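The next block holds one structure in the form of structure tokens; read it before the comments.
Heads up, one of the protein chains got dropped from this complex, but the rest are sitting where they should.
And now, chain A:
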Amino acid sequence: MQKRKRFDQRKIEILVGFFVLASFLALLMLSLKVATSELGTSTSSYTLFAKFDNIGGLKVRAPIKVGGVVIGRVASIELDPNDWVPVVEMRLDADYNRFTDSTSASILTSGLLGEQYIGLQPGFEDEESEFLADGDRIPDTKSALVLEDLIGQFLYSQKD
């Protein structure tokens, strides 16, 4: 006997509900896990500024590392209109807000051709040093190493 499968309206509605839910779950997974999520960043952040002569290929959202550990991201890169020097806004995790004024920031490259990031070198701490407050500027910075400039310098020095 041939028995036809008959779904009543209720069953269909439940299955469609699952379908829609599954796709929203997929979208949620895509937006939270795959894409950069602004939601994921902790609400309490600690902002520092740094001026570099040359930022090389540094991009917004590049990581900021101390000893290889990511503690924040580059929030914005702007050019100071007064002295034409790039200003980098760094948004750090508020747990790491004890940088002294002798901290230095440098733009480094991961690997030979990898992406660029900012490495912070925490300074020493003594009775004269002060902690950098939220919104302060790191005075000691080292610009990005531009490979082309290095090669140019090397070739130039070979001529002599």
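To be clear about the criterion, contacts are C-beta pairs under 8 Å (C-beta built on N, C-alpha and C of every residue); 3 or more make two chains touch, one makes a residue touch a chain; residues count from 1.
Throughout what follows, contacts and distances are computed from a predicted model.
Protein name for the hidden chain, per its UniProt entry and selected from "Indolepyruvate oxidoreductase subunit B", "Cobalt ECF transporter T component CbiQ", "Intermembrane phospholipid transport system permease protein MlaE" or "SigE family RNA polymerase sigma factor": "Intermembrane phospholipid transport system permease protein MlaE".
Interface note for the absent chain: among A:V16, A:L79, A:A133 or A:I151, the touching residue is A:V16. One of A:M29, A:L79, A:A133 or A:I151 touches the chain omitted from the figure, and that residue is A:M29.
Mapped onto chain A, the interface with the missing chain covers residues 7, 9, 12-13, 15-16, 18-20, 22-23, 26-27, 29-31, 33-37, 61, 63.
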